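With one protein chain removed, the remaining protein chains of the complex are shown where they sit.
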Amino acid sequence: MTKSILKLKDISKSFSGVEVLHRVSFDLQPGEVHALLGENGAGKSTLVKVITGYHQPDHGDIYLDDALVQFVDTRDSRQAGIAAIYQELSLFPDLDVAENIFVGRHPQSFGLKVDWRKLYDEAHELLDSLGVTIDLKQKARHLSIAQQQIVEIARAFSINARILIMDEPTSSLTLSEVAELFALVNNLRENGTAIIFISHRLEELFEIADRVTVLRDGNYIATTKSKETSRDDLLRKMVGRTISSQYPKTEAPLGEVVLQVDQLTSEGLFTDISFEVKSGEILGMAGLVGAGRTNVAESIFGIRPATSGKILINGLEVSINSPQQAIGLGLAYVPEDRQQHGLIPAMQITPNISLPKLDDFAKYTWILNKKEKKFAYSAALQMEVRARSIWQLAKELSGGNQQKVVLAKWLSTHPRILILDEPTRGIDVGTKAAVHKLMSDLAADGLAILMISSELPEVIGMSDRIIVMREGFITGHFMRSEATQENVINAATKDVRIENLS
Amino acid sequence: MTTQISRRTTPRINVWDLLARFREVGIIVFILLLGAVVTLRAPSFLTVNNFRDILMNISILAIVALGQTIVILTKGIDLSVSSMIGLVAMMVGFVMRQYPETPIFLIVLLGMALGTIAGSFNSIIITFGKVPPIIATLGTLSVYRGLVFFYSGGTWVNSFELPQSIKMLSKGRLFGVPNLILIALFISIIVYLFLKFTRTGRNIYAVGSNVEAAEYAGIRPQRIIFLVYLISGLLSGIGAVLWVSRFESAQTNTALGFELQTVTAAVIGGVSISGGVGTVTGVVLGAILLGIIQNALTLVRISPFWQLAAQGLLILIAVVLDKVIYTRVARN
Partner (left out) sequence: MTVETINKNQQENIISDRQARKSFFSIFLKWEWLLFVLILLVIFINTRLSPFFLNAINLSRTSSDFMEIGLMMLPMVLIIVTGNIDLSVASNMGMSASLMGLMHNMGINIWLAALAGLTLGTLGGVLNGYLVAYVKLPSLVVTLGTFAFFRGIAFGFLGDQAARNYPSQFTFIGQGRVFDTLIPFSVVLFIALALIFGLVLHRTIIGRQLYAIGNNEPAAKYSGVPVEKIKFILFIVSGFISALAGLVLAARFGSTRPDNGTGLELAVITAAVLGGLDINGGKGSMYGATLALVLIGLLRFGMGLLNIQSQVQSMVIGLLLIVSILVPHIGQQIRFLKQVKFRWQSILMTVGLLVVFTAFFIFFFWSRAPIIAQF
């Protein structure tokens, strides 16, 4: 066993009385990629923040090169050569790319004046060495998500980190971009950098990680070499029980066409989108991030109405200019961004659930509290929301339970058409299975479901049919029987990607 | 990845883009157009004397608006600047009346110190007390104004009670240019250098752009926020001394309502109320535009009573135009 570069011993951390980490130990060796695995709320992000000095542990020690250290804030950890790329992108939208890389440590001349020329030169060199070209004077707000990720990585690289922490770096990257990223990581590993890698995608871990440490409910569970373990074994450790078949999709009898979209176009976002969804059917929508899938969903739901094209519901042409109209027509939309668009974190579960259909719980405009409460309670029960009470604030729930509240809220409107945008992103394995089961049940009950997902196994496992989008166009259409990972990727990427993958 | 990214970032330069990137250009164009129209109606607009007047009128505004700008860059707002000016002006006035022999540089230093202390009180409430800036400074707006009354017992310091030295501070000339204008220019340059060429200056933009990210990047946002209200107080203190000098008096209602003018100058100058965006050049131009409008309305004989309405309308037009330009850019 080589000497470890970073060692955590018995780290505990509580927030307002709730213990988030309980005596967690962890060690990291130079030149290894060490994956950190666990469900949401298992304590991975908190552990990362303890390592970077953003949080101070209540109990336990941190050793760097076998010497006891204490990080008061993120400056200390950075000086020690620890860099982190956080889950929430932490760029400065109003600063340009070059400055984003060097924020807080602008190169100076005479120890006083910011040396802009040097800053741009160094940024240029850095991006060159990463093999990417981005306009250095571009403001970060105008970058694509993948570009933002690259700037983040460049920033971490720029401090010559010995320890690099990557918290879900691939969650919004396309496949080829993931491949590029892994090439970079391998490069770093060979140079002796130690990397802590957090991801929900198990397949990735087997590809990139040397060792895997599993956390569950703030407890340390196990550390294993990734070569000596299996997917099922890791899953079991993560969840603490065996997960049965992952995609409980049952074939439901298909009914009439409920939603039909005909040549829908929104300038600059998507062009000539046509498809139909039948009652009882789950239509999967695959594609890369930024392919325009969310834009299509939002325009159908009236948030940003399309500039041309037709939407037909039950065969009748409708015009939908606002979410209110959409709800009135029996549409429901579970958006991709739960915190921003899905729910109102600072409000209780009850008003969150009743919000889209307040009319149902009101006489004239007067809200009938009892009726509302009764309804919210039964909706929460039905979705098996785990919370103390339906009067708990939504922000206090875990990601999975928040998603259940969002689902409860939309199902309470009794929709005929349900649009799900990345329904299982960032939620734990247990809830994920529950959501899949629910989708299957809803389809069996005759709902028409349009599901957007970037997770290929999910799309292929859950959909009756799949359409694939790329850069605003539909580039593929597959029946359940003919869809494979390969041909869906093919349609999603076409020309540029295949070369990169090989 | 390389190919894809470089393809996405091919720069597309057009008029809207330019206007959005160089906000200052838009203001200059507007100033020139306005100047042309006014000159046609009133040729006396285009004279050196008139321009000197305009600049004299906006010098103090520009100085204090720069402080306001630094605050707004961090998503804050300082409504108390007018009361800080009132308080410092009164205290400086009292000292000058009592000790007319005090050297002028000491008086300036005193004004700066008093302003900074008033500003630091805002800083403490906002950073340690976690009071939202708009509320904290709304509170101190009344508190400082109340202190002016309490301090002076409702009395004024009049022109004849003030020594010549303070009056000459703004009215003296160097190469024919009034000191006041030179001081404003000097301070603008200092603030420009500070915001553009020091780490602290850049950190102010970073904090305003994304507080959490700034913290991840090792910046201490609370320190930056503490600092900006201090600077706003400092510049208000300087503004107060200049105010006494220019108007040769210290009254209980000195600078009443000035806070909104400073915000106006900043907003017209392209400072975004949601933080992180704004330049010194823009704000100075914004203040100049305000001054020119006021001057032009007088020259073309628009009743002084309608001038305030015209100013308000101008702010509305400026922000709406700004929005339109940005939407255009976003659409491209």
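Which chain is which? They are A and B, in the order written, and residues in each are numbered from 1.
To be clear about the criterion, a residue touches a chain if its C-beta (ideal position, glycine included) is under 8 Å from a C-beta of that chain, and two chains touch if they have at least 3 such contacts.
In this text, all values refer to a predicted model and were calculated from it rather than measured experimentally.
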Absent-chain contact - pick from B:23, B:145 or B:199: B:145
Positions on subunit B where the hidden chain makes contact: 77, 91, 94-95, 97-98, 114, 117, 120-121, 124-125, 128-132, 134-136, 138-143, 145-155, 252, 257, 260, 263-264, 267, 273-274, 303, 305-313, 315-316, 319-320, 323
Contact set of subunit A toward the excluded chain (per top definition): 56, 72, 301, 303, 322-324, 326-327, 333, 335, 340-347, 351, 355-356, 358-359, 362, 365-367, 373-374, 377-378, 380-382, 384-392, 409, 441
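The definition used in the following text is that only the chains that are shown with their structure count from here on.
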Gap in Å, rounded to a whole number, between the CA centres of subunit B and subunit A: 43
Subunit B - residues contacting subunit A, complex: 1-6, 8-9, 11, 196-199, 201-203, 205-206, 208-210, 212-220, 272, 275-277, 331
Residue ranges of subunit A touching subunit B (in the complex, touch as defined): 52, 54, 73-75, 78, 84, 86, 88, 90-95, 99, 103-106, 108, 112-114, 131-135, 138, 144, 146-147, 150, 176-177, 180, 268, 496, 500
